[in-house]
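Sharing a structure, written as structure tokens. Questions coming.
The other protein chains are all here in position, but one chain of the complex has been omitted.
Entry: chain A
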Amino acid sequence: MSDYGSDDFMLDDSEEGFEYSDSDGDGNGEGPLAEGGSATGTQPSQAQHTQTQTQGEYSADAAFDDDDDDYFMDDSGFEPVLSRRNQRKPWEVDFKVYAQDGLSAKQDAMVSRLEPLLALSKETTTLLLRCYFWKEEPLLEGLLTDREGTLAKVGLPEHPPSPRIETGNDAFVCEICYCGGGDERYLTLWCGHRFCSDCYRTYIASKAQEGESWRIRCAAPKCKTLVGLEPARLVLAGDAAALARYEENLTRSFVNDLDTFAWCPAPNCEYAIECQVPRSAWATTIPTVRCQCGKAFCFGCKLDDHTPAPCYLVDWWAQKCHDDSETSNWIKANTKECIKCKSTIEKNGGCNHMTCRDCRHEFCWVCMGPWSEHGQSYYSCNRFDEDSSKNARDSVSKSRAMLERYLHYFTRYNNHEQSARLARRLLAATEKNMEQIQREHTLSWIEVQFLSEAVDVLSMCRSTLKWSYVLGYYMLSDNQKIIFEDNQSDLEMATEQLNELVENPISEDGPSIEEFKRIVIDKTTYVRTRWETILADIIAGLQENRWQFEAE
């Protein structure tokens, strides 16, 4: 999609994109702090450490001076189409994927930026930043108001001496291994405590094994001085595995300590994601990010992509489903509720004269009215229309209706989840189909791509539909909800039609391959357009508080 490089019309796009993120109030327009070495490219490339992406599309904010593309400027016919394709969609957010070395570069950049500003050594700056969870403002404020106190916090002087491993001190005895003498190599931290370098190596290596890094303190009892990165690296120099572990912990703590960074939750994935959407915006924006490894997840709750339902609704829903979904079907089919205390009662035999075990209320199983009014007509209830039994039924049916309402939404939610799973299987089948069509109709590989594209669109729609039912469940009824549901049912219908088309691609008496291809492409385009419209509308609706959501 970015084969055209970047032209002036793409500059427009990225500006629009940034405008959007600024309206979030996240200040994304300024971009990440240290762009230094990080490459933002127009071509997907493994070689780059970091990439700015908007939902898998590589952003085009680099290389504006690319002369080769000038002729596109004249070809105004392409312009609207291309700009629409590269524009960030309203439901997408800016994010960046970092590999390990990209993370190190990012940390270095943050330190070097602040180092001259603070007039402190690199080591001290690094430790201070880490102590302040990489938040520059409170750190600067702390240093301005109480420089000494703030430095005391990390237990480091402004310019700590470079650590050296020394020998030749006959009086030296290491307090850890009790070895000593002139041959013993030892390290003195600036707090004055000295231990032999072997013991320090074992000490730091064992702490690193526990996941510690910069928080490791001097080995002397009760000493609060941080060992610091430079001395640690110095003593670990002989132990490559421990050093690697230590460095890994440093990076790990960097990502964990920053609110704007998170690890990709996919198993064995080592990428980290930076996303500037603030926590306060998570109720109206769904910060969906896509890792280099392909995993799409929500930056807020780290669960799988749940666009367009905001995190808090997903949380409510997860709890609700956890409590209810398995049992509620059975309860609905087999039980009634006591009119008085709402205990759930299963009638497993006997007559219609029920006595609630919890509140001792006596009632009739058939009409749900109080038993006392049944008088002589035991065993055959003919009191259906009496007021008291009617009221009783009303209250029961109300709570049943709530259950049924939940099941309505849950069944649809669940159905889309299962269909999405089937869609993945469909993808495998589709690939086979594509090969078959290729063979039978002598088409090129690129000419049968329409099928896999259709399946992609299908999966996206399934996921969106699934979560839209969660939105619907908590949405209070009003005219706006009716519009929402109309949109939802439009997309649902179109999705089902597309699904049916793709599932039975070619039949003997069906349309010709050209005709079939045209139908699928048309339908795919239509579904995609519906999908985009609905997502954009939902996000806009969330941001302008168009709907009211209520927990139960």
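Definition applied: contacts are C-beta pairs under 8 Å (C-beta built on N, C-alpha and C of every residue); 3 or more make two chains touch, one makes a residue touch a chain; residues count from 1.
Just so we're on the same page, contacts and distances are computed from a predicted model.
Matching "ER membrane protein complex subunit 3", "E2 ubiquitin-conjugating enzyme", "Large ribosomal subunit protein uL3m" or "Polynucleotide 5'-hydroxyl-kinase GRC3" against the UniProt entry of the left-out chain gives the name "E2 ubiquitin-conjugating enzyme".
Considering the full assembly, A:199 is the residue among A:110, A:199 or A:420 that touches the omitted chain. Checked against the hidden chain, the listed residues A:176, A:296 or A:519 yield one contact partner: A:176. Within chain A, the residues in touch with the undisplayed chain are 174-179, 195-196, 198-199, 202-203, 206, 219-223.
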